[in-house]
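Apart from one protein chain that is not included, each protein chain of the complex appears where it belongs.
What follows is chain A.
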């Protein structure tokens, strides 16, 4: 009765690899169609992302945001919830960070501000996820719809707050004042260059370390705590969760709180790490890209780190590519990113059955 088994590496490595290769193949055709050489374009892209010190720093800086939002999506997804609201939760998380920094940077030292800012990011992000979570758990409103709505609300709220309340007087741009330096997350190049590692003058900052710590914590939470056990039970078999006496509403709400908090940490990287002031639209679609990162990373922290670095490389290498070959506009770069999302996210199962079938037949024979 034992079922034929597909080797684990097929699902974890081979299928994602094939999907990405197909995405790059189609991207190559697009570049060919606009009259450029795909090989040359690819080499610029790879060089831009990994070829020189600062490029690597930028790639990892982008990846930091994507790790946070990817983890956010995966925690919710493990509980069977599709949190599309990462964008809004990240935005409001940034507000939490900004308020802490603006309130304390003139009076408090860094080691007081930093933990409070982390709490601020998490609590604000979680609070923004709480309303959709409550509506799903207690009223049955679909979380996909409510989280999308909350992205729009977050966007309007931030415009209102920054333009009317937080904008620095006398400034043309809708930004808050720049924080004092004791409210900045340290850049990693400050730590790494004494060690002989050069990442140039890139914006990669301490938030990247926080992102890696979050990966470990999420891994432990999901696979080694009682709560994670309940969450995974709920996500894979809600009937069994009820049978096991799991309080499904409570688990649902907590999953969304944690998810929202993780998305909120994007604010640490962007507001406290790079921009050093509260500004509009700093989330730049990372919340949505996190869905693709999570899907591609199979909702596992290790996979999410790898997928986040891939997407970070596409952001950074794509910028380099658009710079080096003028006919390849930033829009074409967006097309390439879109193709990767399409093939590794939306069309994830395109090869799955056939490849698994191949390995099952082989193991039977």
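Here is the rule we go by: contacts are C-beta pairs under 8 Å (C-beta built on N, C-alpha and C of every residue); 3 or more make two chains touch, one makes a residue touch a chain; residues count from 1.
The criterion applied here is as follows: contacts and distances are computed from a predicted model.
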**Asked** Name the absent chain by its UniProt protein name; which of "Gas vesicle protein", "GntR family transcriptional regulator", "2-oxoacid:ferredoxin oxidoreductase subunit beta" or "Heme ABC transporter ATP-binding protein" is it?
**Response** "Heme ABC transporter ATP-binding protein"
**Contacting the left-out chain in the complete assembly, out of A:151, A:176 or A:233** = A:233
**Request:** Consider the whole complex, including the chain that is not shown, and state which of A:37, A:107 or A:225 touches that chain.
**Result:** A:225
**Item:** Interface with the undisplayed chain - residues on chain A
**Value:** 1-3, 5, 220, 224-226, 229-230, 232-233, 236-237, 239-240, 242-247
